[in-house]
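Here you go, one structure.
Removed from the display is one protein chain of the complex; every other protein chain stays in position.
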Amino acid sequence: MSALLEVEGLVVRYGPAIAVDGVSLKLGAGERVALIGPNGAGKSSLLNAICGLFKPAAGRVRVGGRNVTGRSPGEIVRLGVTQVPEGRQVFATLPVEANLLLGAFGREFRGELLTATMRYVRRKTQVQERLERVYELLPKLHELRERPAGQTSGGEQQMVAIGRALMAEPRLLAVDELSLGLAPLVVQGLSEFLRRLNEEEGVALLLVEQNAALAFELCERAYVLEAGRCVLEGPSSELERSELVRTAYLGGGLEVA
Amino acid sequence: MTELVQLVVIGLSTGSAFALVGISFALIFRTTNIVNFAQGAFAVLGGQFTVWLVDKEWPTAAAAIVAVLLVTAVGALVGLLAVGIRGLTTPLASLVITLGVAFVIQALQLLAFGDRPHTYPAVSERAWTVQGVVVQPQYVLIAVVTLVATLLLTLVLRRTIIGYALVATSDSVRAAELVGLSLRSIAVVTFAVSALLSAIAGLLLTPIQPVNYDSDVAIAINGFAAAAFGGLVSIRLAFVGGLVLGVAQQLVVGYGDVITPQARQYELAAALVIMLVLIGWRSRKETVT
Partner (left out) sequence: MRLVTASARLVVTLAAGAAAVLLAYRLDPNDIPIYMNMGLAALVAIGLSLLMGFAGQISLGQGAFYALGAYTAAILTVGLDPDDRLIDPEAGIAPWAAVLVAPLLTALVAAVVGVPLLRLRGHYLAFATLALHLILIAALFAEDRFTGGQDPGLIIAKPLEVAGFAMGGVGDAARNLAAVIWALVALALLVAVNLVRSRSGRALRAIATSEAAAAAAGINVAAYKLRLFVLAAGLAGLAGGLFAFRLGFLSPDAFPVIISIEFVVIVVVGGLGSVYGAVLGAIAIVWLQDWLQQLGTRERLLGFDLPVQAPGVFRIGVFALILIVVMLFLPRGVLPALGDGVRRLRRLR
């Protein structure tokens, strides 16, 4: 059986600059995998290429065995991969509930707004059920459902972004920099939530993180990226103990969050 | 005093039309980051098509509806062109493309309708007189329709899923893409809706100000100035801006003969001065592109 996500030799370029230089990775159903590395290592570019925002210059991306290289983000969402973007990127002037509904709406797009609307309207009951489910998983969102998303705290916005991504019933949730700009306690809560989500709902996780300690705690496996290349990979327990990782990312033996 | 009120009344009415065009500008800009130069052309086409059908003995209402539908279709097509080729077309390039489109539409109008101004009869020739101020029903019609259209638009944007999609795209383009929304399709729909609104504005204005193939430029400038009130993004402020502009324009025309006997010719000066003042004021708060 093919892995849920397979990336082979991916190369991403911005004009003359190479952001991702031939990276390969694999992720199976229900796994939790992390991509760690310093700023500018290409982690976000890799993620965005997987999710269809950029067309890679070379390489292949497969979801559930299907080749999706260079396809539009909508098609990739339909195949079960959604992203919680870096910096949350909530729809700030819209109420939280509208944000969530759009997560489901986006899935109906086959390139055309009007037909997507018709499909969405026909699936109204399923969408409502899904909304209830997301509110069950993230009760705070129900409380905030009428508040404009931009008027919520950082941690709440992260929940909105996660909830929005969950509305599309993904098999794989890609999270870009979960911890960015959030208080450690909040990050802890979100991390716990994601772990439960993975264990109870079977949603796989691909976590892009600068905070290596967090990444190792949450994910079983990790890839280390530097300057667009994968320099190390393996189970978190092993990586945590490696010289390279300890000195570069874990403060040489000291626990730095 | 009655003269002043008279000018204000007229100004509120023509200003309503500018407001609709300004709202159309703002809608497109906040959703796609494109300034649609052809907005004025949509308004003019609304008038031209209506006149064309009315001249064929169609009832005015039917003519208006069909005209609006035609222009909406044109708008969708223009949207497709303006969005251009992904990754290749910058917002400024889109502006130039819509500039080209506006003039292509001019050329086609010249071919189809000639270079004479066209108009059709207003909704009623019998004017009401309130306290010495003459109010033509057409003026009231423009104002009422504009108000209703603006309210409907706001409702759609805040209550329907399509509206959510449009607002989402202006809030965060990246998240909108990631969620699966097709930016190109949204752009086309936005252009179509804008064309619809502008066509309504244009056709309602035609009985008062006959349209010609080259009337689009002045309307586009006025609509843009109205939208500039809200930094090109706020629909509410574009509405207000249109009204202010309409009134200012009438005041210039009405009282401008203090400066020059030919004040009527300088209608556009109101728009330009307001734009310059607004921009000068705004640029003190923000700079950069």
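Chains here go by letter, A and B, matching the order in which they are written, and residues are numbered from 1 within each.
FYI, contacts are C-beta pairs under 8 Å (C-beta built on N, C-alpha and C of every residue); 3 or more make two chains touch, one makes a residue touch a chain.
All values reported here derive from a predicted model rather than from experimental measurement.
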{"item": "Displayed chains contacted by the hidden chain, counting the whole assembly", "value": "B"}
{"item": "Full-complex contact with the absent chain, from B:5, B:65, B:81 or B:135", "value": "B:81"}
{"item": "Residue among B:4, B:107, B:130 or B:152 that touches the chain left out of view", "value": "B:107"}
{"item": "Contact residue for the chain not shown (choose from B:120, B:164 or B:224)", "value": "B:224"}
{"item": "Full-complex contact with the absent chain, from B:51, B:70, B:97 or B:238", "value": "B:97"}
{"item": "Touching residues (missing chain, whole complex) on chain B", "value": "35, 37, 81, 84-85, 88-90, 92-93, 95-97, 99-104, 106-108, 110-111, 114-115, 214, 217-218, 220-221, 224-225, 228, 232, 260, 262, 265-266, 268-269, 271-272, 275-276, 279-280, 282-283, 286-289"}
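The rule is simple: only the chains that are shown with their structure count from here on.
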{"item": "Chain centre separation (chain A, chain B; CA means) in Å", "value": "42"}
{"item": "List of chain B residues in touch with chain A within their complex", "value": "161-162, 164-165, 167-168, 171-172, 174-182, 184-186, 188-189"}
{"item": "Touching residues on chain A, where the partner in the complex is chain B", "value": "51, 53, 72-74, 77-78, 82-83, 85, 89-94, 98-99, 101-103, 105-109, 111-114, 116-117, 120-121, 150, 161, 164, 168"}
